[in-house]
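What you see is part of a larger complex, with each chain still in position.
Labels run A and B following the written order; every chain starts at residue 1.
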Amino acid sequence: MAPTTQIPRNQWYVAAYGDEIGASLFARTICGEPVMFFRDAGGTVSALADRCVHRRFPLSKSNRDGDKIVCGYHGFTYDKTGACVAVPGQTRIPRTARVKPYPVHEQDSLVWIWIGDAEPSPVSSIPRAPWLAADGGYTTLRALAPLKARHSLLLDNLMDLSHETYLHGGYIGTPEVAETPITTEVDEEAGIIRVSRHMDDAECPPFYAKSTGIDGRITRWQDIEYFPPCLYTLHSRIAPAGVLPPASGPDSDAFHVEITYALTPETETSTHDFWMVSRDFGHGDAGMDSFFSQMQAEVVQQDVDALNLLEELIAADGEAYQELSINIDTGALAARRLIKKLNEAA
Amino acid sequence: MAPTTQIPRNQWYVAAYGDEIGASLFARTICGEPVMFFRDAGGTVSALADRCVHRRFPLSKSNRDGDKIVCGYHGFTYDKTGACVAVPGQTRIPRTARVKPYPVHEQDSLVWIWIGDAEPSPVSSIPRAPWLAADGGYTTLRALAPLKARHSLLLDNLMDLSHETYLHGGYIGTPEVAETPITTEVDEEAGIIRVSRHMDDAECPPFYAKSTGIDGRITRWQDIEYFPPCLYTLHSRIAPAGVLPPASGPDSDAFHVEITYALTPETETSTHDFWMVSRDFGHGDAGMDSFFSQMQAEVVQQDVDALNLLEELIAADGEAYQELSINIDTGALAARRLIKKLNEAA
C-alpha cells in the first residue's frame, strides 16, 4: 500500500541549530511530531515528546528543575530520559508513565534528530558539512525561514537553479543560469544526487560582484550535492573568467561559497527552511557579513513567497493540475524518486 | 445525476469592467477557475488559465514581454493564445505546453468570459445593457463588492425588493415597497424573468428625494429583468405622484435610473457583486455623482453584510434549516428554477 505521507520516517533530520538550544525548554514540531528540546547540565541536548502523559499538556510550557522537567499543569515530573519520577498527591508512580525520548546527535553546529520507530542508523551515516563547524575555516551566516509549503516544493526549488534567473534577478540570477545545461548524477548506493552547472564565461550577479570585488565576467560553477531527505549543499565557485582550479594545490584564486540548506518537514504542508551561507574569504568583515546575510535572506524570502503561494494553490485547486517537466527538472525528479524510495522503505 | 455544483457552466459571465484590464496582468477567479487577463497591444482583452504548465506558478504574478507572458518562476513563455513559445535550458518546446485560453467578449463596458468546455454560445446571445456604453446617454457610477456569500443568496436578495423596507430603511426603503404586491413573468424560451412592482402613490425615499429634487409623494416603478445566470437590471422610474408616461414620445417628465448588477460566482460560496447605477439626469453634476456613488455603496454594503452573515450561518448550522416562502419570493423561486435548469443542461 502506498504511504499516505510524503515524509520518509526512520531518518535523521536537522531539528535545530546548536545555539538555538540552551537552558530554556524549546519546542519544535518535526515531521508532525511535537518535540521538546533542552540542553542538560553536561551540555548534551535531550529531546522528548512534547506531551505530558497525564493530560497532554506540552512539556515545553513547563519548568526545569535541574535536569528534570515539571509539567506546568499538574506537576508530573520527568528525567531527561523521559521517565516519570514524581506525580502529585501520591508516591506510587504508574509503571507506564514515560514520555518518548528521541535519539539526538549534534555535529557541524547542527542538532540532528531521529524520527521513526526503527533502530536509528549509525550517526556516522549522517552527512557532514565541515564548513559549518566552528573550526571549519569558513565564515557562516544563517537563519531559519518558516515555510508554509511542503518539503517537495522546496526541494523542487533548490534542485533546479534555473529559477534564479526569473525569481532572483538582481540578486543571484543572470541569463546564463537558465541557458546553461546541467549534468545530473545519481549515486543510488550512497543515496546522493549531484547536479552541476558550469558557466565558463558568465555575467557576475550583484550577490557576487559586490562581495568578491570581481569587476567583469566570471567562471561560475554550481555543484549541488543533495543527501536525501534533509541536507542540501550548493558548492559555489566564482573566479574571474578563464581562471580554473590548478592541477594540484589549493584553489586560492577562486572564491568559494558553500550554501547549505536543511529541509526538515514540520508537517505534511510546512517545512523548516534552515539556510546557511559560508564563505572562505572576507573573514571578520562585518560589512560583508551583513551584506551576505541580508542578500541571502531576501533571496530566501523570494522563494518562500513563491512556495507559500504554490502551497495555497494546491489547497485551492485540488488535484486537477498536471505538471509538465523538461530537462531542467532532471535533478528534482531524481530527488523525488529517492524520497519516494526512502518513504516506501520506512 | 444531480450536479454537485450550483454554478451553471457553459455560460457567459461578466469577468470585469473593461477599464479594470489594461497593460498589467490581472487575476480573477471566475466560477472557481483562476484566470489571468490582459489587454494586448491592439487593445483586445485576452484571458488565459492562470497556471503555468510547468509547476503551477500563477502567470498573473509573471511579466509581460510585449504580448508574451514570461512565467515569473522558471521563464516558460506564452503567446496570447496560450501557446508556449520558449522554455529555459533547451530549444525544443514540448508539444503539450499550452495554457487554456478563454473566449472573451467586451461590450457595454463589460468584459464577458465563457466558462465551460462546450462551444461558446454566439456573442449575440449575451444580454445588452446599452445605458452602460460610453455613448448610452446615461451617467454611470459603479464598483465591485467582494461578497463572501454564494450566488443564490445575492440572487434571492435582488429578486425580492421587499427587503428594501427593512434592510435599507433611510436609503431606498419605504413601507410601500413591502406592502405593494408584485407581478412575476417568466419567459421560459428567452430565459428572462421579469418582476414588477408599481407604486402609484408612495413616499419618496432619501435616495431619490435628494437626487431628483421631488418634494412630495411619487409614482415609483420597479421593473426587474433578470437574464440568468449573470445579468440583473432594475429599471427604476420615479415621477411626481400622478405623472404617468405619455402615450407616445419620450418619458421626459420622469427620472430614470437603471440599476445593473452582474452576479458572477467566484467560488461555490463567494460572488463578484458588480454594481452599476446609471441615471438619465444630472449629467456632469459631480455632487450628484458623489451622492449616488456613496448611497449605493452603503446600500450594497448593507446587503453584503447581511448575505455574508447568512453564508456564515449556512456553514455553521449545516443542512438543518428549512426555509418558508411566500408571495414575495415568486421571482426568486423562478430564478432558482431557471438556474437549476441551466445547471442540469450544462
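Rule of thumb we're sticking to: a contact is a pair of C-beta atoms (placed from the backbone, for glycine too) under 8 Å apart; a residue touches a chain by one contact, two chains touch by 3 or more.
Since the model is a prediction, treat every value here as computed from it, not as a measurement.
Asker: One sequence, 2 chains in place: how many copies belong to the entire complex?
Answerer: 3
Everything that follows uses one rule, which is that only the chains that are shown with their structure count from here on.
Asker: For chain A and chain B, what's the span in angstrom between their mean Cα positions?
Answerer: Centre separation, chain A to chain B: 49 Å.
Asker: Touching residues of chain A toward chain B in the complex: what are they?
Answerer: 156, 160, 162-163, 165-167, 178-182, 306, 309-310, 313-314, 316-317, 321, 323-328
Asker: Quick one: which bits of chain B touch chain A in the complex? Just the residue numbers, please.
Answerer: 34, 51, 53-58, 61, 70-75, 87-90, 94, 96-97
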